[in-house]
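First up is the structure itself, then whatever we jot down about it.
Complex shown without one protein chain; remaining protein chains in place.
Lettered A and B in written order, each chain numbered from 1.
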Amino acid sequence: MDTGELLAKPDILPTLNLSELALDMVLMPLVAFIVGLALVLMMRKVRASIERRVGPPLLQPIYDIVKLYSKKTQISHGYMHDIAVMMLLGGYIAAEIFIPVPGMDGLASHADLLTLMYLLMVPMLGMALGVGQTANPNGSIGISRALSAMLAYDVPFVIVVAGAALVYGTTNLSEIVSLQQQQGWGLVQMPLLAIAGLLAMHAMMGKEPFEIYVAPAEIATGPMVEMSGKYMGALFVMQCFQLYTIGVLYTTLFLGGGTQWLTFLPKVFAVVLFSVSITNVFGRYRTEDAIRWLWKWPTIIALLGLAFVVA
Amino acid sequence: MNLLDLLLLLSLLTVVLMYFYGHRREAGWLGVAAYAIQLLVLIKLYSYMQSDRIIVAHLSFSVMEHILIWGMTGLGWFFAVISLGAALFASWYTAGEWQDTQKNMRLQHIVLSLNVFAMLILLCSQDFITLFIGWELVSWASFFMMTHSGGKAAKAAYRYLIYAMSGAVALFAALVLIMVKLGSTSFSVFWAALPTLPDSFLWLLVVLFFIGFSIKMAILPFHLWQADAYAETPGANASFLSAISARMGLFALALVLLQPVGIERLQHLMMPLFTFVDARTLLAWIAALTAIIPTYIALQQSDARLLLAWHGIGQGGLMLLGITVGTPLGVAGGLLHAFNYATYQGALFLAVTAVLHRTGTTDLDRLGGLITRMPWSYVVLLLGIIGLAGLPPMNGFVSKWLIYKSLLDQGMPLLLVAASISTLGTILSVYKLIHNIFLGQLRKAHYEVKEAPWSMVLPMLILAVIGFITGLMPGLALSLVDKAQMALGYDALPHHLGGLEWKTGSLNMLWVVGILIYGIAIGAVVFYLFGGRSHKTHQWDNYAGGHFLSAEVPYHYSHNFYPGVMRVIGGWFRHQTLNVEMGIRHFVQWSAELCCRLSQVAHPTLYMLMLAVAALAFVG
Partner (left out) sequence: MMGPILLIILPFLGAFLLPIIYRHYNQAGYWAAPVVLVISLVICIGLWHGVNIVGPQSLVMGGVSAPLGIVFYVDALSILFVLVLLVGSLILWLGAWHRRIKEEMLLLLMVGGGSGLVLSGDLFNIYVFFEIVAVASYGLSASRRGDPCGYAASLRFLLLGSLGSAFILLGIAIIYALTGTLNLSHLAMLAPQALHGMAGLSAFALMLIGFAVKAELFPVNTWVAEVYAHAPVRISALLAGIVSKLAIIVVLRLLLLLYAHEQAYMLLLCIGVAGLITGELAAFYAKDLRRMLAYSSIGQLSVIAIAFSIPGTLGVVSGLALALHHALVKTGLFMLTEKWKGSISSLQGMAHSAKWPSVLLIIFALSLIGVPPLPGFWAKFLLFKAGFSAGGGYSYAMLLILLSIIIEAAYFFRVIHLLYQTPAASSTPLIPRNKELQPMLVISGLLLLVMLTIDPIYHHLSKIATQVVDVQAYIDHTLPAWKSTH
């Protein structure tokens, strides 16, 4: 491919409407937060119904966050501990502005799928550093397991991303959405990759059976052992963002994105629903078993899908 | 006397100055000034580096019907900038308190300036003979740098010597073969003849050049020597070595074989038995494997310097991968990665040396919790590891992004997966590094540790900040890379200050970093606004399952940090290459003994009779 063909526009920065941008920068994280809350609620309701309970009320997630933030004792183990919490939230807020959603493209033209993938590792790194400073080995073990799990699920995930980028011919997320609107869903074009992607994303959410990094009974909730009060609240908010991001990412890649919220949100909820449904009936894999499983089945399926794409 | 002459002269002068004044306390500052002046001369040369222009030095010899001239192109200029920058910061680091801990600082100054001079000579080569002369000078200078402190470093350096001589011998053979076949040793004759050379001859040349240059770069399977040698070299020189020394091999390989003409030819050069694989794909895969395997070996190290040295080997593989892709995007990624790597690896090595200076150890199982005692070193290490891992906002991310993008654009998804696997391993490994040194529990022995002195903190902090700034505004570094790329024969990558516009997905680091800062600001607002004030607790005020913690209780998780991963991949590292190396060594020793015993005979005249019979039979 010649450089000339790949140059998009002659001018350096795309013309941006500053007020639109400002609106995006505020709204996108906000929408992500709200939808994330709804996803957390759905997760708990599904678990409740499997366990034949009523489940928490509608605003429970908000109650939880308010409760955590209003605790009297907030302990900190040092400045890195504090910065970690800011990095957690900040990383995800930043990531949301780069994921296009119906009506709001944000800055998706300035950062592509690859950038997003690595940008999403910044909050994880921040949390790891903060947990490190808490000087609790349970936390460190938890982080070690979390990173090992990340190594495990990122291998099939990268194969899926590579395959998807090859099929679409671009890594620009808005273009991927518009291509799917024209050509049909990614799920239809590359079913194997979609399946592998779903499995990898399930592991990314840290749900059973890949919940080893938390392991409440073994390592006292791992990274969260010394997090309480507003720190825990921030982690809770992060969980909302995390569910939202993963759901939206998968929807964007394989389920056609969405041109309006009515068609978009059900897809996102469907993805998360799939994960939280199967999560409730599994135990927990050990780290090495998780690694072995993730490097076997999703990877094989992804490689097969990739072979079909390349051929 | 043009600028290049001035540069070479200044470099030689630095060596002489260090020889006479290296024992004084101000020698470090002298070095800083000298390298800064040379860097200024280089910056002045920037405008001369057009795509085809070569600045020719007045240094020239005529030997045995070969005329040797030295001249600098954009590619050499780019690597010279990196070398001088690395030398500057290394010299600055030694200018203050640190030099009191060293036995023979004068020798360290001399070898540093000698290495810089040798590298400049290599980077100015204009034909194969000057390349070989420069190559030998650089190899011996770096051998000197590794070996002068004695002890374990000297042993590792001896091993390096054997490897380096093997590489030099391969290069010598390639040089003479080219001269005999083509009648000339100039580069342009070689490149012009490249498309029409017969396959078998070209394979021989490719193998010889690969052996010669990849030994210096520590590409698989010649990677065993580098980690020990670089890790054991004393302090600041180790950062210089790991930042730039191995990249000389990259320079030479790119110059000789990986021009557009070369890549084109390599794509048509099929392997003898596996005829679906061409030479370029083979090279790309070797580079990818070099990116993966040493990174996972680094994961298993328990010494901080060894860990960093193994990462150096891995990142070298990534650089080669980028250049092998052969498009402007990929080549820019590979070259930019060399620059970025020098900044953050220099910072990392210097930070680890600062820890060594204050605590006396770099053993990852014996450190911990130093963030409270050495905050600036922590910041430097943090920025360094973010760069090494290749995450935004540091510059490592930009060069890796360029490489990934080029692999996708060229339709090589498996190589992208391989490169990503390497990055994942890096993330795991660097977290272990920072966790075991700076996070976790502070040990009793280190309660009185102070921060490193400003003479040590400033240079490494500035290096890390350079990494951040070139991550925020990659256009700055890309304008340096442009010169190198055009000298190599590729089109320059169209970029702007924040990144580049690309049809299949753009990158604008200004926005990415800006939004990241915005997000963190919001996070800070949420943190401080909502919720009560947090109060600091001591490290012993910690959940311990009902126990009480005290200074005597080691409460740090550091040894065998990734047991899960190790259980899966540990069995795959069975020292295969090491066994081959040991096998060769034993074979040579055995045959040497055999030959020695052969000549220790009581009746040598018997041999004479045997020879007479054999010769007469041969003749008859």
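Assume a residue touches a chain if its C-beta (ideal position, glycine included) is under 8 Å from a C-beta of that chain, and two chains touch if they have at least 3 such contacts.
Just so it is clear, the model here is predicted, and its values are computed rather than measured.
Novice: Give me the visible chains that the unshown chain touches, in label order.
Specialist: Looking at the entire complex, the absent chain's contacts are B.
Novice: Would you indicate which residue among B:F274, B:F548, B:W572 or B:F618 is in contact with the undisplayed chain?
Specialist: B:F618
Novice: Considering the complete complex, identify which of B:L13, B:A33, B:V56 or B:A173 is in touch with the unshown chain.
Specialist: Considering the complete complex, B:A173 is the one touching the chain left out.
Novice: Looking at the whole complex, which of B:V277, B:V553, B:L578 or B:A592 touches the chain that is not displayed?
Specialist: Of all options in B:V277, B:V553, B:L578 or B:A592, contact with the hidden chain holds for B:A592.
Novice: Identify the residues of chain B touching the omitted chain, counting contacts across the whole complex.
Specialist: 62-64, 132-133, 136-137, 140, 147, 150, 154, 158, 161-162, 165-166, 169-170, 172-173, 176-177, 179-180, 588-589, 591-596, 598-601, 604-605, 607-608, 610-612, 615-616, 618-620
Keep in mind that, in the parts below, only the chains that are shown with their structure count from here on.
Novice: On a C-alpha centroid basis, what's the spacing between chain A and chain B, in Å?
Specialist: It comes to 35 Å between the two C-alpha centres.
Novice: Please name which positions on chain B make contact with chain A in the complex.
Specialist: Per the stated touch rule, the residues are 327-329, 369, 371-372, 378, 382, 386, 389-392, 397, 401, 404-405, 408-411, 413-414, 416-417, 420-421, 424-425, 427-428, 431, 434-435, 438-442, 491, 493-494, 496, 499, 501-508, 511-512, 515-524, 526-527, 530-537, 539, 541-543, 545, 555-558, 561-565, 567-568.
Novice: Which residues of chain A touch chain B in their complex?
Specialist: 1, 3, 5-9, 12-13, 25, 29, 68-78, 80, 82, 85-95, 97-98, 107, 109-115, 118-119, 121-122, 125, 128-129, 132-138, 140-141, 143-145, 147-148, 150-151, 154-155, 158-159, 162-163, 165-166, 169-172, 175, 212, 220, 225-226, 229-231, 233-234, 286-288, 290-292, 295, 306, 310
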